[in-house]
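All protein chains but one are shown in place.
== chain A ==
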Amino acid sequence: MISKRDNRVLRQGANTAAVVLALLTVFPLYWMVLSALKPKGEITSAHPRPWTFAPTLENFRGALGVSGFGRYFLNSMAVAVVVVVVSAAIAFLAAVALSRFRFRFRTTILIMFLVAQMVPVEALTIPLFFLVRDIGTVAPGFGLSSLGSLMLVNLAFSLPFAVWMLRGFVAAVPESLEEAARIDGASRFTILWRILFPLVAPGLAATSVFSFITAWNDFVFAKTLILDTDHQTLPAALMVFFKPDENDWGGIMAASTLMTVPVLVFFVLVQRHMVSGLGGAVKD
């Protein structure tokens, strides 16, 4: 048996370990923001210090102005928002079909959604490049170097996981609620929109994070499908910034900060739903 005193020592040790791990984990992000705020001289110093007494927005001004990161930011935002909204709507309908109805090929379709998540999407850049090139001759809005092509491609690659995850959330809503609504005369559309949708909304929020990340972080499609600078998104634009030797680290850190903040905000907003959603998946 462990004595009370040992217990307290153990707990103190665990607390310290958790705090140290937390600081280690968050340190690279702290360093990113700090370096983005450092003046040029401190960045290139061979003896970096973990603080600065002369914070400046000069790096952000450089990234947004000269390097055009404002534009890339808006491009990324447009792609991510469209992907999140459309993928949530489509995934919701598909998840309802897969968790509320029993029909032929249901299991097959489910397994296909699972398998789709395993496909190395980077390998699909090769056929997608030619597909998008051909689409461009008919509909330039979705051809090479268009944001439309990125929206479509990221939509397709975020859907399988979104459906798979949302299915659990839909299944967690008691069917008796819909039964009651049906007896009260609600139509199928009403049941979907007024009953199921609000109840699944937390799940949709959690799922949206993953769609947002897929679209926002996408590097390989942006690099392959976008050939001009005007329609570039953040990750690929950052790569151009990034040179093996003479790196403008201040600018890169400012651009990296701009790219990280929206995801962080999104995460913090839906954090509660993510944890409870994953927890709910256990109880099934």
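In this section, contacts are C-beta pairs under 8 Å (C-beta built on N, C-alpha and C of every residue); 3 or more make two chains touch, one makes a residue touch a chain; residues count from 1.
Operating definition for what follows: contacts and distances are computed from a predicted model.
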item: Record-based protein name (UniProt) of the chain missing from this complex, from "Hydrogenase 4 subunit F", "Amidohydrolase family protein", "Sugar transporter" or "Acetyl-CoA C-acetyltransferase"; value: "Sugar transporter"
item: Option touching the unshown chain, where A:I126, A:A139 or A:L177 are the choices; value: A:I126
item: Hidden partner chain, residues of chain A it touches; value: 10-11, 14-15, 17-19, 21-26, 28-29, 31-32, 35, 43-48, 50, 89-91, 93-94, 96-98, 100-101, 103, 106-107, 109-111, 114-128, 130-131, 152-153, 155-157, 159-160, 163, 182-190, 194, 213, 216-217, 219-220, 224, 234-235, 238-239, 242, 244, 247, 249, 252-253, 256-257, 259-260, 263-264, 266-268, 271, 274-276, 278-284
